[in-house]
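All protein chains but one are shown in place.
So, chain A:
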Amino acid sequence: MTTTLVDMGSQGRRADKDADFSAYMAARQPALYRTAYLLAGDHASAEDLLQVAFAKLYLSWDKIRDRGALDGYVRRIMVNENNSLWRRAWKRREHSTDTMPETGTHDTYDDGMGGALWSHVQTLPPKQRAVIVLRYYEQLSEAEIADVLGISVGTVKSQASRALAGLRSRAPSTLHPREHRPHEPGDDS
């Protein structure tokens, strides 16, 4: 009888956990998927990245007391996972495809500039890219980014600076479409 009661208690806690986790996933998956996509660069990798992050969150669900910190936890896993995946992918020169096999999403709002910049963002080293995504997409502060990445605020600043310099150098002629004048060094600094 004791065993039965313990089992029932265990099953009840598991059901509660699954219900809570399911609600969180339903609410946050689309937004976190977008971040995963920006970090990974293609849909297949984004799906894998988010699945790993959710799986690790699921395993740690009972230990995370502050439900407000869940997004940050998922972002941190995705960034770390993407960085390590990128290292392995570089070594074996993995080429991902940006073609989504099932429901394709096309950038219908792209006037050409977004696509060009996006392609340059994809060439950034993963840590710089993570800083760019968290800063300009998630709009986190430098301190929040430092917390997510586990690095100092100074390192966040230097990574961001290097990333912007890299973007500027990669596409100097296309970064100032609104100004209708040739690029002049120092415009962005």
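Keep this in mind: contacts are C-beta pairs under 8 Å (C-beta built on N, C-alpha and C of every residue); 3 or more make two chains touch, one makes a residue touch a chain; residues count from 1.
Methods note: contacts and distances are computed from a predicted model.
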item	value
Among "WD40 repeat domain-containing protein", "Peptide/nickel transport system ATP-binding protein", "Quinol oxidase polypeptide I" or "Transporter", the UniProt name of the subunit that does not appear here	"WD40 repeat domain-containing protein"
Selected residue (touches chain absent from view) among A:L50, A:L70 or A:V156	A:L50
Sites on chain A contacted by the missing partner chain, in the whole complex	18, 21-22, 25-26, 29-30, 33-35, 37-38, 43-44, 47, 50-52, 54-56, 58-59, 84-85, 88-89, 91-93, 95, 97, 99, 101, 103, 105-110, 113-115, 117-118, 121, 132-133, 136-137, 139, 164, 167-168, 175-179, 187-189
